[in-house]
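A single protein chain has been removed from this complex, and every other one stays in its place.
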């Protein structure tokens, strides 16, 4: 889910220099203390959204809702929190980015009392025609409670003329475009589904007799559940309260195009996606990078934590030693007041510190997952030089990020992406590295097991690297008058 | 500092299965916005104490005190917090372990108004005759505000008959035994000092014209200060408000015996202690371990995060691949309610998850920093087996921890230390590993640059591994009637 | 406004033994710092609702909303609260009764973004067909955010087919039955209106060039505004942002029937209603009571604070001395834990204490405003006897309360009203007074300036005393299957 608004770019924080998955979802049917199970599952998905969390449970008679700003552990670890959420069915959500108390209304799962009964929904992804649909709904008298794109789905369900809730839900989905992995709950069933391209992930597992849905397999591990299968692209799975599972195919069987960036950065390395270990894919990207862009250096240094697996792969492929040249503090979260003089610090230096004794006098190659605005890379390179590194080479475990994501990843607007403005050599100059290289798009596809990127048969969404968006982007088109072509800067070859 | 009490073992938490540094200290004289500088410095020392933090500043006229439960960033990042703490002189403290709101009175720095004026003190370490002194002081009419051993020093200063504050302070220190790295503040000066053996660390740096003291060098890095030197064992450094530095030697020049466990575990890897990089010492321990206890396995797997440097050293020495077989979540902190059935989870599994795809079918050697109670090791070994590891060998980057620390490290009482009860083979059986080995005490000394442990000339406190405590332990002796000999279990050879 | 629910009586608290006005409303157009003005106005209306308060302001571009549990002063006295609410137009609301954090969504003013723009509404009263309308709206796809009856009006406006917002608003009001004094706000105007019978009060005043609306005249006094006139029954007044005032009469000119209980109890004694001072009406009720039911006693004692004006009237008419025989504590609000033995206390004794030295040995007549469940009266009589009163006579400044209110006053369900179950003599026995008398219904009408109650031409709603409800009660009828006749107990003659 994403906040929608007429006058704001849907993706926010101008200051941040990394990409954020916007959400994680979880659902469980048929487990005693379902909310406690959901809390653990969401905790394992915390990396997908740290700003807020919510759980809705159903006890056979009533729905119970609890949402809060902050981490899952802050909101759902205590006994009284779980006691407020009785029942054997629950869905949950973690989200990135909400500001202020008012934002409470945007925390998911959303819940509404429809004519057919209670309806709760948790959404990972982004509806790319949400504003368009919202305007239509409001003009017919709908009153929105939140600025979330997800609420559009709720209103479409509420106003659909089909007789059954399932039909109304499918009717609603047919009207939306974009990316969605949804877990929904009614008094009779849980519904899990993925958009026709399966852009955002959703998997299914079993915990004894209970059925579990989650964004990633790590949420199964933490509760001791076993992996069953992925929810397929365009599939809608219905689980009734007795555990009976029915699979629906409202969109036929389209070719799936899951987000390739989940492999590069978002998913946890211990998750398994598309049958592949995320960790091994990242190591393989590092190995590809070592082949494509070797470096004549003394040590391989990861930018922690996300660059570590690729750095291990790079080191193993190149035979260079893997060393922790940058130490990361895990006590981060807030911006400190800067002393008015003397102390020189930055958000980068509060989070990362050079392992000076190691780095001094060495030629190093830094391995990072991606470059967004470039400001962090610049500071990291500078930090290595200040610590006495003789040479600082940078290798990036993804192709240049040239385009914004409109499918649920918080990217800056395109004009702020360094790779949308500069060629690689100019980027190198910007970050002041001795050399800079990105893995090639074909190298990336090789790391996920393909021979190369085949434009005739694309098996992933790689729009952030290529600009080839697999769906219509109605809101964007209406905002700019012409769609993607009118983006402020031209497409980078 | 430590809480003192007649009926409680000074080191608490029965449930925890790791060792905790109890405190970090910081001081700065002569910096504009000294409290903002102190907040950053304490943030870099957060790993030394996560439960509470405090800063006292002095603005030339008045002292300003602010303390709070929680992380430094939670209490001291905001502008209004810093605005409450004006002045160019400040000291700060982070501490481990305080329970409940009442504990607020134990948060340091302590502050008192003495006849000579205001006096603030921040303490890392533990006074081993604090109870004894406290009883004496109370019998003379002293009223204690806290249960902290540190307050004993304040009352000793208050009741000393010497004329100057500095004399009173030295007079007080002569009465205390144990470990202390202190940073104190009066209206005229800052005083930094270490106990005669220098058990706990304390370093000095410069930030432009300001003088800085801190438990570790990383606190200099974050503010852009440069390292000057260590405060020496038994040294008392006085800095007046003009920046004039005077070194005193109230205890002569005893042989220093700093805590060797700082190298093994407590200090941050990017800190430099005794002229050595903590990171490189840990790698070297790993290398020693590889020499002393090789393993016929496929991969080297660190128990994150503390086992990582030793694992890199082990891998490099042995030529085996270093792999992330365990993924650590950084969103920890609270205990979750356990679902009543179905989900099987534990504090270990919420913090660590097996990288199943990597581990499956492999023979692995796990590298961890130490074994305390052994319960965590047992769970980690089990997690690796559940993930399909063919063999699980365990190597520990420290000798067996057979004795409690009485110098400011939170260790369980001796009877709960696995190595105090069991020989290595029995420990192996307990944790269910295929093999288990610890680095030898000589190997540890080699890693810190000595040839071996020389009983005639000990340069470190290694009491936790040897039981040879370098100071008297008056409180313990009085509690047991006979001192250390009466500890519930005999000394392990 | 009232909470609506299928399975709960709309009027709640089983424990309370007094009647509560459910709300106060306020609006101002054209004042600088309108929210600060509204905060003061609401503060003067605090007696009409102590549980929660809210203000919505409009600054010419955007609406700003702030709501909170607790008193106006707790939520809206501080500068930052007012700073969040910029603009020269504001409406506000105080409400009685909300439970738990979830209730936040029920705090008014409600705010919605309609197709025509923002719409805020504050409501005093109760819609007696709210459930019926809600079911209809939900079946058409409306999604309710709250359980408040007021939200029905918002959805009716949103879904009306009329072109202009004013037409839509009138269209909505034509569908609702019951009592409402409304102050609404759109980007272009403020709208204030009263239901066709004008059951709940609403007055208009001027503050320099600004126009003010409020439930009572005391809200004008506190801001130094002057009284202009009452909003008439069935009148809808529109004030545009330039201050232009237009009066509409969508319901023609029906005979007004304002709530007579506002005079007896709800309104502040310093308010003026229908051209009469509430204080003087209450004194006159006391005088009527002295004429109708004299008492051979030594002193007249009010049950504070609400019984004071009637007691003064009773004393002046009878020539008996007025004395404070009961002292009221103003530090009330919460229920204390009862000690398990020994101390005997009650909510009555925490709020009231006998002035023992005065009462001892005296014959007294107590003057109270009404009897609801009778439990308080029983305790008060007992308290007087415990203090040594020789005789305790009770006089009530209203007729017996035999029926529930469905127009915005929180009354217990009928079966819990003492006067619905018992005749006066039995009531006397229940409260253990030496004598008991109520003012007659004709006496009450005399106190408000009429000759007597004229059934042919009723100028007030007196349903709580007579059971003659002036509107349809659709929800009640649908719930019981037959309407009022099926109430658990028969009508008391």
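Going by the order they are written in, the chains are A, B and C; count residues from 1 in each one.
In this section, contacts are C-beta pairs under 8 Å (C-beta built on N, C-alpha and C of every residue); 3 or more make two chains touch, one makes a residue touch a chain.
Because the structure is predicted, anything quoted here is derived from the model rather than measured.
> What are the shown chains that the left-out chain touches?
When the full complex is considered, the omitted chain touches B, C.
> Which residue, C:74, C:296, C:425 or C:454, contacts the hidden chain when the whole complex is considered?
Per the contact definition at the top, the residue touching the missing chain is C:74.
> For a quick check of understanding: of C:47, C:155, C:379 or C:414, which residue touches the chain that isn't displayed?
Per the contact definition at the top, the residue touching the missing chain is C:47.
> Out of C:119, C:279 or C:438, point to the residue that touches the absent chain in the complete complex.
Per the contact definition at the top, the residue touching the missing chain is C:279.
> Of C:33, C:59, C:113 or C:228, which one is in contact with the hidden chain?
C:33
> Could you tell me which of C:195, C:221 or C:462 touches the chain that is not displayed?
C:221
> On chain C, what residues meet the omitted chain?
Contact residues on chain C toward the absent chain are 31-34, 36-37, 39-40, 43-44, 46-47, 50, 71-74, 76-79, 81-82, 207-208, 210, 218, 221-225, 268-270, 272, 276-277, 279-280, 305, 308-309, 312, 316, 321-324, 327, 329-345, 349-350, 353-358.
> So that we can see where the missing chain sits, which residues of chain B does it touch?
Residues 65, 102, 112-115, 138-145, 154-155, 158-160 of chain B touch the chain that is not shown.
We adopt the following convention: only the chains that are shown with their structure count from here on.
> If each chain is a node and each touching pair an edge, is that a line, ring, star, complete or other?
line
> Mind naming the chain pair that shares the most C-beta pairs in contact?
Of all chain pairs, the one joined by the most C-beta contacts is A-B.
> Return the chain whose centre of C-alpha atoms lies at maximal distance from the corresponding centre of chain C.
B
> Round to the nearest whole Å and give the separation of the Cα centres of chain A and chain B.
Chain A and chain B have C-alpha centres separated by 37 Å.
> Quick check: how many Å separate the C-alpha centres of chain B and chain C?
63
> So, what's the distance in Å between the C-alpha centres of chain C and chain A?
Result: the chain centres lie 52 Å from each other.
> For chain C, give me the residues that contact two or more of the other chains.
none
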